[in-house]
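Then we have subunit A:
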Amino acid sequence: MEFISQHPVLVVSIVKIAVLLFVVMTALAYLTWLERKVIAHIQARWGPYYVGAHGLLQPLADGLKFLFKEDVTPPVSDRLVYTLAPFLALSLALTAIALIPFGPPSVTVLGQPVLVVANINIGFLFLFAITSMGVYGVALAGWSSNSKYPLMGGLRSSAQMISYEVSLTISVVGVLLLAGTLNFNDLIAGQSGYYLHFIPRWHIFPQIIGFLCYLTAAIAETNRIPFDLPEAETELVAGFHTEYSSFKFAMFFMAEYANMITVSCLATILFLGGWLSPFPDSWKWQLFLPGVGLVALGIYCLVDTVTTMRGIARLQFAVVTLLCLGGGLLVLAPAAASLHGAAPWIATVNAGIQGVFWFTTKILAILFFYIWMRGTLPRFRYDQLMSFGWKLLLPVSLANLVVTSAVVLYFMMKGPG
Partner candidate 1 sequence: MIVPVSYYLVLSAILFGLGVVAFVFKRNVITVFMSIELMLNAVNLAFVAFARAHNQLDGLVFVFFVIVVAAAEAAVGLAIIIMLARNRESLNVERVNLLKF
Partner candidate 2 sequence: MNLPFILFFVFALLAVAGAVMLILAREPIHSALALILVMISLAVIYLLLGAEFIAAVQIIVYAGAVMVLFVFVIMLLNMGLEERTDFSKLAKYAGMPLGFVLLLEIAHWMFHSQIGAAIANGPEPATAFSTVELSKQLFRPYLLPFEATSILILIAILGALVLARKEE
């Protein structure tokens, strides 16, 4: 107890890191479930349905499969580099998530803000530093596999990543000019307030071109369709991770989804207002949205359990129903209490829940867009991809930057008021 009160930073940080790691791993697993379900429904089929009710235990089955598969190591040229590459990819992808604020910094435990693991003054630059190191995982994996397909896939994939990294960075500078800070919490705080009292002052409205450039560059950076030629099955077997099996492949897989989550979080923070709610603060009914949403989900699950589920799936889905309903009621309580003037800690808990709810909703919207693109669009050919990145996306981002800086300069010269 003494130790905890004397070293609050250390203890709270360790707890935050452990919780975030657990949450991120679960989120990764269920992101794969979401992707398979959404793509399946786009393609007019069901997706995972049998392993657990509605396929909800499919990620667990996949994880166990990866753990128990035989770890085949082909005659690689360089064992150290071959083993290092997936570890590097996964650790970089997970480190990037530590910088993201999931909610308001006012939610504190023992004086430390709990909804962000590391609030750095140049947080944004550091996130880009980490993503620019992500090229190594791909390049080293492709080269050390001692085989043609991984080499081609690795080189193409890393060339694609470094090309689109330039456009990614430049398309965001417009937002930084508007916000004037590199700190994530200040970026989000600068997006509070409303135009015309009900349109939120998010950066997506003045920077819509920047947002579209960022989203395109982010999809290319994470090697997703329509930019995934280097790892498409019909083209290069599996690209740079062809020769990897079981756990190392799982690490690349997780690194790819973690990168997706990271760029979605970054898009949310920069353009969509982070954990801010889109409704003005005076609309008090919005405090009940998380709870009502969870309860509605619980009711849908209840109806499904009673009518269509059979056998063990019925049992599993009944558990899910109870969890949703219980969670919904648990979340409604602080919201209702804070409206009728309760203790300040309840207000903080409520603020935290609201912040996390809006952040998660926005991330899910962007991830849904990612998965939607995967199910819908064909892929670019490699030369089309590279010419798109250098000849179209980069000039458009630069033009966006020039116009934004001209407008900001004009308003600065005009003076305040």
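The set was built so that all candidates are chains of the complex that A comes from, given by their letters.
Here is the rule we use: contacts are C-beta pairs under 8 Å (C-beta built on N, C-alpha and C of every residue); 3 or more make two chains touch, one makes a residue touch a chain; residues count from 1.
Keep in mind it's a predicted model, so treat the numbers as computed, not measured.
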Worksheet item: Which single candidate from 1 or 2 touches subunit A in this complex?
Response: 2
Worksheet item: Quick one: in the complex, what on subunit A touches candidate 2?
Response: 78, 80-81, 84, 120-122, 125-126, 128-130, 132-133, 135-136, 139-140, 143, 151, 155, 158, 162, 182
